[in-house]
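Note that one protein chain is taken out, while the other chains of the complex remain in position.
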Amino acid sequence: MVSDFVLFGVLPYVAMVLFLVVTVQRYRQSKFSYSSLSSQFLENKQHFWSSVPFHYGILAVLGGHLVGFLLPDAILGWNAVPWRLFLLEATGLSLGLLTVAGLVMIVVRRLSSSRVRRVSTIADWIVYVMLLIQVVSGVLVAYFHGWGSSWFASSASPWLWSLVTLSPDISYVAPLPLLVKLHIVNAFVLIAFFPFTRLVHVLVIPNMYLWRKPQVVIWNRGGPAARGGGR
Amino acid sequence: MQISRTGRTLLAAVLVTGALAAPALAQDVSEETVNYFKANCTSCHTIGGGRLTGPDLKGVTERQGPEWLATFIVNPARVINGGDAYALELKREAKDQVMPTLPGLTKDLATKLVELIVVESAKEKSRFVGLQLSDRPLTEEDVAYGRALYNGGTAIASGAPACIGCHQVDGTGGFGGGRLGPDLTDVYSRLEGRKPLAAWLAAPPSLTMQPIFADHPLESDEVLSMVAYLKSTAESGRPTPGHGAFAFLIAGMAGAAVILVGFDLIWRRRFRGVRRRLVMESK
Partner (left out) sequence: MDVRSQIAMVFHLDKCIGCHTCSVACKNIWTDREGTEYMWWNNVETKPGTGYPTKWEDQEAYRGGWKTDGKTLSLRSTGKARIIPNIFHNPSQPSMDDYYEPWTYDFKELFNAPEGDDQPVARPISKITGEHIDVESGPNWDDDLGGSQIYARNDPNMEALTPNQRLQMMSIERLVFFYLPRICNHCLNPACVASCPSGALYKRGEDGIVLINQQVCRAWRSCVSACPYKKTYYNWSTGKSEKCILCFPRLETGQAPACFHSCVGRIRYLGNLLYDADMLPEIGNLPDDQLVDAQRRMILDPHDEKVIEAARANGIHEGIIESAQQSPVYSFVKEFGIALPPHIEYRTFPMLFYVPPLLPVMSSKENDVIDNDIEDLFGDIEKARAPISYFGSLFGGGNDGVVRYALRKQWAVRLVRRHLTVGDVTKETAERALAEADCTWEQADKIYRLTTLASMDERCIIPPFQREMAIEMMEDPHEHRASVGFGFNSAPERGN
């Protein structure tokens, strides 16, 4: 179907192009706007119960998707024994539910704390709605259309690789249930919307910190900068 | 939806680079047709191998003219609904199973397919004679091997994923089989026996399975074992589509709860405010 082709053969490219072009351009033009925009300062009790479960949950779940994408055979190999399959699936569902719980707390916190409501923008709310659709549909897929860890490796992964190799083969995903399609389409819409929202903070996570010298010293003119600058 | 490889590449090229590339024309038309037939027709039809879900196509042009056939292939449902007597007879023979309308199938391609059937029918043994399974009786070993193939204990030789990922079969235990595809406990009786089920397994026609199994078909002894296993489940078990789902949900919620408690423990010394406590305690 043409609509399937647009959703699974065109949208991913549009989303990725938007993602790449806009994030780079935004970084160049408005570096200042790259911030995690933390609101922990305004409210830090509910913050723990929303931010921590959400971030750990979503990172673990995304990591799982990434492994399914990069090493589908490893997943299928692990799943070859039923109890291992069940363990992986139960872990996945736990993390998914953890993410949902965190996200719901995030929304509740944004609504209930007037200080945090003050710093919530329309873009924030769009992000939350899209994330809610994403994680809730993900959990529902895990529950109603198991075992995703297996069929992701055999259905979604080949499709994703066909996208990577610029020869989109949508026959893998076109016949999947509506819920799964929603999950996929919303994911790419999210990627397309990503660079316009606070989500860009994901891209500026500290990576050099672990290796740099503890103290940062910046010299105006020469000075001992030749010796490395820092202490 | 099937789009020619060149078309796909072209589309991707246009999308990503914005550059226009000249489409390369397919060189070998008959090769394309053969591939199309292999991919879309063989799960229900043989040429000289007997009836599966659909009729054996050997010498089909002697039963109906090429023009009628081409029209039927392009859109079977329309011909049937049009009240064509022969088409209705076909439908009755197939136990009311209507041949699906394949997307992207043009009249031109249908004519080529009919030509292919004519050529293949003339052969002593067509390459589309289908899977020739032994008629030997199914044994306990077959059942056990089939079960191992189902739950992944023994890998399918071609590298295809194990059935458990998407299908429930009674007796799986634990959280049960997958729930993407239908419950297969009684598929043996649903598909009416050994031969149609074997044909199904040899080249799964469902749109979800097709792209996966087209490149990773089951070998004939694997098909036989699966048939044996599914026959045994059809005889002893009954479909339990929701099997294990509740336990799975409970396990997931318990896992999430354990993680939350773990967070609270790991960060039990987290900062919880100084001033308000100080004022409260001093009052």
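Order as written gives the chain letters A and B; numbering starts at 1 within each chain.
One rule holds for everything that comes next: a residue touches a chain if its C-beta (ideal position, glycine included) is under 8 Å from a C-beta of that chain, and two chains touch if they have at least 3 such contacts.
Quick caveat, the model's predicted, so the values are computed rather than measured.
Peer 1: Can you pull out the displayed chains that the omitted chain is in contact with?
Peer 2: Its contacts among the visible chains are A, B.
Peer 1: Going by the touch rule given at the top, which residues of chain A touch the chain that is not shown?
Peer 2: 30-44, 47-48, 51-52, 54-56, 114-115, 117-119, 121, 123-124, 196-198, 200-201, 204-206, 208-210, 212, 214-225, 229, 231
Peer 1: Mind pulling the chain B residues that touch the left-out chain?
Peer 2: The list for chain B reads 267, 269-271, 273-276, 278-279, 282-283.
Here is the rule we use: only the chains that are shown with their structure count from here on.
Peer 1: I'd like the Å distance between the centres of chain A and chain B, where a centre is the mean of that chain's Cα atoms.
Peer 2: About 30 Å separates the centre of chain A from that of chain B.
Peer 1: State the interface residues of chain A toward chain B in the complex, per the touch definition above.
Peer 2: By the definition above, chain A touches chain B via 1-2, 4-5, 9-10, 13-14, 17, 44-45, 48-49, 52-53, 56, 76, 79-83, 85-86, 89-91, 93-98, 101, 142-151, 153-155, 158, 166-172, 174-177.
Peer 1: Tell me, which parts of chain B touch chain A in their complex?
Peer 2: 1-3, 5, 8-9, 11-13, 15-16, 103, 151-153, 155, 160-162, 164-166, 172-175, 177-180, 206-208, 210-212, 245, 248-249, 251-256, 258-260, 263, 267, 270-273
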